[in-house]
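Left out: one protein chain. Kept in place: all the others.
Here is subunit A:
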Amino acid sequence: MYGFEALTFNIHGGYLEAIVRGHRSGLLTAADYNNLCQCETLEDIKMHLSATEYGPYLQNEPSPLHTTTIVEKCTLKLVDEYKQMLCQATEPLSTFLEYITYGHMIDNVVLIVTGTLHERDVQELLEKCHPLGMFDSIATLAVAQNMKELYRLVLVDTPLAPYFSECITSEDLDDMNIEIMRNTLYKAYLEDFYRFCQKLGGATAEIMSDLLAFEADRRAVNITINSIGTELTRDDRRKLYSSFGLLYPYGHEELAVSEDIDQVRAVMEKYPPYQSIFSKLSYGESQLLDKAFYEEEVKRLCLAFEQQFHYAVFFAYMRLREQEIRNLMWISECVAQNQKSRVHDSVVFIF
């Protein structure tokens, strides 16, 4: 029952909640970002990061540094922390932690399948996969010719198997089918994660419902904007939206028929939580929409730490670290391209 977690949560989850709160205090601050934004070279960035928790991961990297190297090493830190928490977790926290990585698993599956379609080497593709989304039989994905084989040969033994029921066809894999497969899988994953959190109940259900609903709504907006001017039909677009969230179902109906960014804006401004996001944009502009959504997401993720005795802090921490890595990627790209004036276009401060 909601409110009595304080009595029993710490028995199994107390240690890991303390661990994750300790990790949270290691997130980069505004002062760190200010120093990083003033760096002239990637070596300067490495030097500033050596004083943070990323130091041990970057110290042995030889010059010249590349932006992808910085991102890879920072991601390794996140993976190490995740694995440490996962190996200490008991049910249902361990399942909850595994759910957090299924999104990366879907991305990896799509990367391997797309790369194979483009006649790329499997080893090359495996190196580009996100480490949080790896599973044992991932390399076997390269032999599948259609979605049925994909499911039958590889994915039936993975956590993604239940999500495939909605997109199994015998059609050969091509760019459009792969895109629909990606979005259908992600939709099924989000809905499943949402149901799992509802089953957990309590503060976890309440906070995760809000976070996952925001994720579902953001996905719906991105799918709409990205599909404007493409071959994706309105019906196909509607099928890719999740069956929960603030926009479900009436907002989805309107988004499905939107033909430009201003129509999307008109739909979203009917919902008060999203009015503030779209008020930051001028008409016809979509470039700053990503940053506005990231800022709103970070605000909600930070609020998750205001309550105790729930699992949403783990989800929030992972997402905040991913945002931090995105920030570092952007700062590194701006420094490498000598475009420091644009560095604040996409950096989202967490604290």
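In this section, a residue touches a chain if its C-beta (ideal position, glycine included) is under 8 Å from a C-beta of that chain, and two chains touch if they have at least 3 such contacts; residues count from 1.
What we mean here is this: contacts and distances are computed from a predicted model.
Asks: Not counting the visible chains, the remaining one has a UniProt entry; which protein name from "Translation initiation factor eIF2B subunit alpha", "Vacuolar ATPase assembly protein VMA22", "Glutaredoxin domain-containing protein" or "Small ribosomal subunit protein bS18m" does it give?
Replies: "Vacuolar ATPase assembly protein VMA22"
Asks: Out of A:L111, A:V154, A:A304 or A:M318, point to the residue that touches the absent chain in the complete complex.
Replies: A:L111
Asks: Which listed residue, A:L16, A:L125 or A:L185, touches the chain dropped from view?
Replies: A:L125
Asks: From the list A:L173, A:I223, A:L320 or A:I350, pick the residue that touches the absent chain.
Replies: Of these options, the touching residue for the absent chain is A:I223.
Asks: Extract the touching residues of subunit A with respect to the undisplayed chain.
Replies: 68, 71, 107-108, 110-111, 114-115, 118-120, 124-125, 127-130, 175-176, 178-179, 182-183, 222-223, 225-227, 229-232, 286-287, 290, 326, 329-330, 333-334, 337, 339, 342, 345-346
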